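On to chain A.
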Amino acid sequence: MGNRFLAALVISTATAAALLHSGSAWATDTVRVRVAEYSAKTGPFFQELAKKFNAANPDIEVQIEHLPWPEMQQQLVSDISAGTAPDVSHMATRWMAGFAKDGALAPIEDLMSPAFADTFVPTYLDLQKQDGHTWGLPIAASARGLFYNKKLFDKAGIAKPPTTWDETFEAAKKIAALGDGVYGIGVQGRDLDTEGYWFYSLWTHGGSILGPDGKSGFASPEAVLATNNYLRMIKASVTQPGVTGASREDLQNLFAAGKMGMVLSGPWFNAQLAEQGKDVEYGISRIPVATTEATYGVTDTIAVLESSKVKPQAMKFLEFIFNKENRLEFGKLEGFVPVLKAESTEPFFTENPKMSVFLEMGPLAKFAPLFPRWEEMADGLKTELSRIYSGEVSAEEGLKQAAAKMDAILAEDE
Partner candidate 1 sequence: MASINLTNIRKQYGSLTIIDDINIEIEDREFVVLVGPSGCGKSTLLRMIAGLESISGGTIAIDGKVVNDVGPQHRDLAMVFQTYALYPHMTTAQNIGFPLKLRGASKDEIDRAIAGVANTLHLDALLDRQPRALSGGQRQRVAMGRAMVREPRAFLFDEPLSNLDAKLRHHMRIELRQLHTSLGATSIYVTHDQIEAMTMADRIVVMNRGKVEQVGTPLELFDKPANVFVAGFLGSPTINLGNATLYAADGSARLEFDAGSGPIDLANVAPSAHRDVVAGIRPQHLEVVSPEGAKLTGMVDLVEHTGCETNVILSVGSEKWTVQSRNRQHLTQGEHVGLVFDPINLHLFAAETKERI
Partner candidate 2 sequence: MILIAPCLLLSVAVIGYPIFDVIRMSLFDVSRTGMVREFAGLTNFVKAFADPVFLQAARQTFVWTVCVVGGTLLVSVPIALILNEDFYGRTIARTIVLLPWAISLAMTAVVWRYVVNGDFGTLNMTLAALGLPFENYPWLADARMAFLIEIMVGILVSVPFTVTILLGGLTSIPESLYEASAIDGASSTKKFYYITMPLLWPFMQIALVLNVIYVFNSFPIIWIMTNGGPANRTDILITYVYKQAFAFGKLGNAAAGSVVMFAMLLVFAIVYLFLTKAQGARNDV
């Protein structure tokens, strides 16, 4: 209500001003938009969008600030606490819950038109909702798949990509047996998304992050099986050496160099392979299964901040970003799956086998929960995974610890 009134007021004032002083500088509203960089191309892309938008909307001036991902959280915290936050900010969806809970974000369901909201693929938009409000828009979405090196598969005499984890293990063994510094499959053990790599196995073994009793599912029998699935590969030395030292980027680099038979990754990896792995012939298939088919769906969010005084203008820019043309360009540039219904039918996604597989798996996607303190829970899990992968503790023991930590946090927040 209040928002709408404010919006109306701001818009009418702005319109009146525009009428009186059409084209004069003082009537422009500045909208500060912060984006984080997926690649070196992200910043320039949004700068370009802002330029176009500003040209078309003389009463609004969008300013783009772009930052590296590792600094986003720190900067956002500093900014919000100091009252210098931008009007619109990009963030990981998993941080969104925390910021929303602390009142830093503006609910946008009333700012956007129902028609606009309807252009989104519901799964991805629903992820931005909590406590009855929509806190942002899914600026990027990805599903994950199995990248495999066709040349190495041929050499090792593997006819087709594996569909089950057992087949995967066998394939990895054959590839690793080729020698010459070639690894069968990558297992991630550090930094961003380490827990995600584990979720692939967790979900496909029928496990879940949150058990039916509302408690952590980290220590469930399925989770143990899922962990032992990776552990047997590590023990058989069919993975890269030093799992606990390998980040997502390290695995991708190994694959791009043709040194790795299989790796689980997302659509953005296509873009890197196009630049750095020109010699690598690869295919992408669905994530191997033990009992249940699944993939990891991740979104990032772009949100309007509660402190913004130009929320309607901010929304206008968001609507501009999320028009089909701009989204398509962004998707092609960074390699993300479509978040707009209209995009999903584009040949770029449907006819390109390197994209379509992610699109197909969309409906199977599972997501990380939107707990305000999810980062802490994930960190606890990461720590234990690292201990398990290095052989320091058994899967059961480590997972029990991780689950206990998660449960403790859940209990504290009740």
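Here is how the candidates were picked: all candidates are chains of the complex that A comes from, given by their letters.
Throughout what follows, a residue touches a chain if its C-beta (ideal position, glycine included) is under 8 Å from a C-beta of that chain, and two chains touch if they have at least 3 such contacts; residues count from 1.
Computed from a prediction, not measured in an experiment: that's the story for all the values here.
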item: Given options 1 or 2, the chain of this complex that touches chain A; value: 2
item: Residues of chain A defined as touching candidate 2 within the complex; value: 73-74, 77-78, 80-82, 98-99, 102-104, 181, 189-191, 240-246, 250, 253-254, 257, 259, 372-373, 375-376, 379, 382-384, 386-387, 390, 392
